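So that we are looking at the same thing, I have put the structure below in structure tokens.
Of the protein chains in this complex, one is absent; all others appear in place.
The letters A and B name the chains in turn, as written, and every chain counts its residues from 1.
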Amino acid sequence: MNSFSYVSAPDLDTALRTIANTEDVKFLAGGTNLVDLMREGIERPGTVVDITRLPLTGIEELPDGGIRVGALVSNSRLAADPVIRTRYPVLARAILLGASAQLRNMATVGGNLLQRTRCLYFYDDVAACNKRTPGSGCDAIGGFSRSSAVLGASEHCIATHPSDMAVALAMLDAVIEVQSLHGTRQIPIAEFHRVPGDTPQIETVLAADELITAVTLPPVPVAANSHYRKVRDRASYAFALVSVAAALAVEGGVVAEVRIALGGVGTKPWRAVEAERVLLGGPATEEAFARAAEAELAAAVGGPQNAFKIELARRTIVATLRQLMVEGNPA
Amino acid sequence: MTTIGQPLDRVDGGVKTTGAAKFSAEHGYPGLTHAVMVHATISRGRITALHTDQASAVPGVVAVLTHLNAPALKPAPKPGTFNFTIWFSGTSVNYLQTDEVHWEGQPIAVVVAETSAAAREAAALVRAEYTVAESAVDFAAAEDGAPPQPNNSYFPRGAKRGDAEAALAAAPVALELRYTTPPYNHNALELHATTAIWDGDQLTIHDPTQSIDWFRTHLALRFGVAMTNVRVLAPFVGGAFGGKFAIWPGTILAALAARATSRPVRLALSREAVYRTVGGRTPSIQRVALGAERDGKLTSLVHTSVTRNGRIGGNFEQVTSASQHLYAAENILARHHVVQLDLLPNTFMRAPGESIGTFALESAIDELAYQLGIDPIELRLRNETAVDPIDGKKKFSHRRLPELYALGAERFGWPERNPEPRSTRDGRWLVGTGVATAFHPALMMPVNVTVRLSADGRVLLRCAFQEMGMGGATAQAQITADALGVPFDAVRVEYGDSTLPMGPAAAASLQTASIAASVIQACEELKQTLKAMARTTGGDSHEEILRQAKVPHVEAVIGSDTRLGRIAGRVRFLPKFIRSSQQWVKAASGVQFCEVRVDADTGETRVSRWVGVFDIGTVVNAKLAASQLRGGIVMGLGMAMAEETLVDPRTGRIMNPSLAEYHVPVHADVPPIDVSFLGDPDPNMPLGIVGAGEVGVTGVAAAVANAVYHATGTRVRDLPITLDKLL
Partner (left out) sequence: MEIELRINGSAQRLDISPQVSLLDALREYLGLTGTKKGCDQGACGACTVLADGQRINACLALAVQYQGREITTIEGVDHPLQAAFIRTDGFQCGYCTSGQICSAIGMLAEHKDGAPSAATEDLAATSEELDDDEIRERMSGNLCRCGAYNGIVSAIKEVAK
């Protein structure tokens, strides 16, 4: 790890001022990703601003029935929150299926959104990686790419977004609240993460002087019947090969409302809008689920090692919707 | 009262549950410095420039050692018939002595600093330039034309009986199968770490070695000092599994850095550095061909393998070891092929050869059973043998496989199984069961011990063996207590220090039996001494005899620790050992029963039930032996389900040098494992003990693969059995 200056921000204003006026600076919250990346030499900030003392730790119910979650709420606290567990079970389960209890105790909501890819070549500073060193190439292409993305990839980068929580947030249309000295912005999660294109080093629309302060969950009644299914190589403590966040309401055998997002397959948390479009207003049958999955994955591109994810994603989407049919619509 | 067989608690439980047990990176010394290695990033070539200025400028850096300024180091000795030390050098490279690079990851510099943070920061700043030479790092591409393993004293290139290929061609039923296994790494939780202190020509070294004696000999040789000048301390080893058996660069470079800086040096490897500088298990490509009559009687068994080694040495993987002894085929061919690549060499990893060899063999037997429509246990019983199949003459010292199968089948509920593949379903899960045989040869080594009996009734056993979790001190205390007829609590065991009498290596499942042989001999001598004393002084109990003789203690010394004494010990030991090996096949064996559940949609596989029944001869401590066998099974589950070291065939670089990306089993992967023993002593082993350290891992991957086939109808012949292979 390189040497750096450490600043503990006593309040939001100091934090924002420091980040605006310092070169090579990074916010530090839970540290579960940043400290690891610094130790690997992937991140080399000159200054680290510790924001853990900022008062961004509330979970508040909003008048419209939504929830506002402070950026520094720990993953485990959010997952254990009674309101989240009953109104947004997909979010609680997505968090609980990520990492380990120790890491969830440390990691924050804001940090989770900014988690960086686990691509083996991004993590290895000897390899070529356009995300780490723009213009250096991509050794994952033609290399070990079993975990790589099949949706949203480019010839410059095929790295998967690793977060589970963000997949559930994508399904829920969460809004990311960010602040800088210039004020506050509300960014819908669909617009927050970027696909790599020819600038894979730019992963989000967050500006260099901005801090995530909160995440707002709109009221999503259908989320009461929602589920997060994560498919991975170990029974626990492993990143997703494929994950599906889904919510389903069926009325008279017809899909009245449906939301689907995918993890492990995309270069960003992947809202399956095409699948939703195919399903909405149509029959809630296994065949329809399969057609919807096909439609979403029509654009997927697999290589020799990760093409299985396309079939796996199709099957996992169908299995998750099938489960929601049974659970949410008891015969 | 006898203590042997009782499930006593470990004697080191207290220090291990309070954090008091100190491992090799945990010893403080005044003026201690911290060292970090810098690794080559090419697989073969020469260093043309090393830029160390930036590293040297980091505050706290004491030295940056490279081939340009490191003290001289003697090369690793060449192999010879009686020279075990070549096994002991992980590679033949003489580190920091030349500009040559032999593998991707080879240490090319060592940074020594006042703090570990400064050493790590500085090591990341060392820049190297190279001329790159042509290298071969792609194992799959090297398969064709892989030469046969050269014969040597320890590992013959293969074995045959009859004409297996001809018998295969003539067999009414024949199977020709190809299996592959990926490279594995040990991943002991304790990272390799060495703390080295020179005082003049005296070296004190803390290192988690599995073989204190060979380790000391090797270091003395490399640093040109007398063996007695080297003191090795390894009271606690945080897991090893073969990965701490040979000497790897970190150990040598810690001692070299301490010599160069005249400061105590601690070189604690990062997880990545362990992957880059400590060998793992070779990948394998295996051919198993079986010829059989329609009733299942094997007429031909062919098992050949291709594995890899380093161009710079390494250990041979005896892949067909079990195939030569398990089934009564009249024609057997076992052959090994080894390619030499520009990679970190293969080293010992729990049941080298048998672990991956039994995957192929025991999968193939299952495939034959399905082909013939015979129950897989019944097929094995029809090919059970009274003599060593490969030799046709040698007898088994102790072989009870039919009994093990009967016991295991009952405990597991095997008879209730519907043999039809994909026939059992529980909700979203396809359920399957599988079985496989476990087998691992039993070996011995000469061991020196002293046993001292004091007038206060206390007994002290001293022996420089290693404790890496097997429970050696507990087991030897039980053996000593019973041999002398004293309470278990009266016995104290000193181990893990080279100033103690020469111990065996903690390898090849031989430690417990080898020490037991000498302990029993020592205790017999003590009893004779006491008897003789009692004739003149009188007294009934040990304590009384010694008190009345006014002798504070009596001691029995087995073996001599002088250089000549050790050679004499080996000379006495070897003929007996060789004679016994020519007469008997000695081995631990077992049966592994497995139930898996495979998600019908996603192919996610969970092992839901396990029954293992083992014949390890006398069970010294039922609790600890069961733990060791469970540990082997858990490692086998890792092999079966997820483990794989990813070596990029384009560069030779390991791309997943981390516990995040190399998946060892976690709690949630491991079901309750039912372990039981036959408990019947082996008549030709000391106290009837056969080792338990490795047999547990054998057969596991095959049992899982067989269960997955039963569950899904899909046969996976390429480990690991990841879900993409089941879609």
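Worth pointing out:
Here is the rule we use: a contact is a pair of C-beta atoms (placed from the backbone, for glycine too) under 8 Å apart; a residue touches a chain by one contact, two chains touch by 3 or more.
Model, not experiment: these values are computed from the prediction.
The chain we do not see here touches A, B in the full complex.
Within the full complex, the residue among B:E190, B:D342, B:D561 or B:D599 touching the omitted chain is B:E190. Note that of A:T22, A:N105 or A:T199, the residue touching the chain absent from this view is A:N105.
Set against the missing chain, the residues B:L624, B:I654 or B:I689 yield one that touches it, B:L624. Of the candidate positions B:P30, B:G200, B:P575 or B:P672, contact with the unshown chain belongs to B:P672. Residue-level contact of subunit B with the missing chain is found at 9-10, 12-23, 25-26, 28, 34, 115-118, 121, 186-191, 236-241, 268, 270-271, 468-471, 623-624, 626-628, 630-635, 658-660, 664-668, 670, 672-673.
The chain not shown here touches subunit A at positions 1-6, 8, 28, 30-32, 35-36, 39-40, 48, 50, 52, 76, 79-80, 82, 85-86, 89, 92-93, 96-97, 99-103, 105-106, 235-237.
Assume only the chains that are shown with their structure count from here on.
The residues of subunit A lying in touch with subunit B in their complex are 1-3, 39, 41, 118, 120-121, 123-124, 126-127, 139, 142-144, 146, 231-238, 241-242, 308, 311-312, 315-316, 318-319.
Within the complex formed with subunit A, the subunit B residues making contact are 41, 58, 117, 120-121, 124, 428, 601-604, 606, 641-642, 646, 648, 650, 653, 655-656, 658, 660-661, 663, 665-669, 722-724, 727.
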